[in-house]
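Have a look at the structure that comes next, please.
Missing here: one protein chain of the complex. Every other protein chain is in place.
Coming up: chain A.
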Amino acid sequence: MKTSVVGSRVVREDAWGKVFGQTKFPADVNLQGQIYAVVIRSPHPHARVLGINSEQAMSLAGVVAVLTAKDVPNNSHGVLFRDQPVLAEYIRMVGDPVAVVGAETEEIARAAAKLVEVEYQVLPAVFDPEEAMRPDALPLHPTLRPTNVLYHMPIRRGNLQEGWAQADVVIEKEYSTQHVDHAFLQPEAVLAHVDERGHMVVETATQYAHYDRGEIAHALGLRFSQVQVKTLAVGGAFGGREDISLQIMAALMAWNTLRPVKMENTREESFYSHSKRHPMRMHYKTGATKDGKLVALEAKIIGDAGAYSSWSINVLRKSAVHASGPYVIPNVSIDSYAVFTNNPYSGAMRGFGAAQTVLAYESQMDLLAKEIGISPLEIRLRNLFKVGSTTATGQVLTGSVPLDQCLAKIAPYLQRGGDSQ
């Protein structure tokens, strides 16, 4: 097959607007008569909002409205489950939004936000997912799950007992990874207004315009056809713009005040308001014969979902599927969990659960090689997936599996032995 596109260098057409600074990101659009809205977020990881007093804030000249949970027709959103409040009365993490202030200028809105008094009943919080998994731990989403275990994915293959019996070397270790923020360069921003048709128009940077539209319509109690989401230039996302951020709050303010509403996160607010990469705790036990053939793997992966579901189920499913790495292992037992805690919620981020397990399974390979006395390259060559291999999930690989070619290319750059510190 001949094509003039694949393999050729193509100039991306949007690049020109970007090098001249002409490209419009959401912070770059404005409307006549717009007001600015600022979010008040919880400083507590677990609490109940007992009362919100906005009298002082409302008395400040230039303040247009203060909206709270009571002003949201359907107070929920979320990509898998609508378990996240638009404006919270029950706080599950630091940064949960409790009120939005709209004012004539951003300065007034920020000053007014400081005058809104929120009374909290602070509750004990759980930050360790293994602690949160205990049956006696208070469930954070009792209507969704009876415990904090949002998801469990077991994978079983072969017979683990036989696997251990064949193993000459067994390495057992625990690995852990930390929260990571996408830190996309453009902080979240929105411009929302009710247009001449009476439609809610929301301009923003999102990975899911159609999804945002449904979420805004749901929360505001509008029909889909009454909501239009326009995606402007997206200044980086990496998964962090899959969950909705300011869009519903801006739309709610615009719907209530009938004024165009502009919202822009500072970098600090951005850190507080969007998802993080799942921290994972990975217990790995891997067995190999003295010839360096993998015979058994037992893995337990606990992903910290934080306060809300977001994409945790899909992410921890991917962790489970990738837990054995690109290696043939005949006897496998993998258990992957997503667990609610009062930490910032975890969601999509580049690699989507597959990235964390690399640390565990590749470290195990290096340690096994060292123990057996072969090079890190050699142990990989003896176990890697080829066409016809069966994965831990039972998939027979029939397509392109060029791992051997990849290793052959990098082999000259590796120092044999002693490179597995």
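To be clear about the criterion, a contact is a pair of C-beta atoms (placed from the backbone, for glycine too) under 8 Å apart; a residue touches a chain by one contact, two chains touch by 3 or more; residues count from 1.
Assume contacts and distances are computed from a predicted model.
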Checklist entry - Going by UniProt, what is the name of the one chain that was not included in the view, given "ABC transporter permease", "Purine hydroxylase delta subunit apoprotein", "Transketolase" or "Phosphonate C-P lyase system protein PhnK"? => result "Purine hydroxylase delta subunit apoprotein"
Item to check | Of A:A61, A:L185 or A:V396, the residue in touch with the unshown chain | outcome: A:L185
Item to check | Touch criterion as defined above, residue of A:K18, A:H210, A:K230 or A:K290 at the omitted chain | outcome: A:K18
Item to check | Interface residues of chain A (partner: the chain not displayed) | outcome: 9, 11-12, 14-25, 27-28, 182-187, 233-238, 266-267
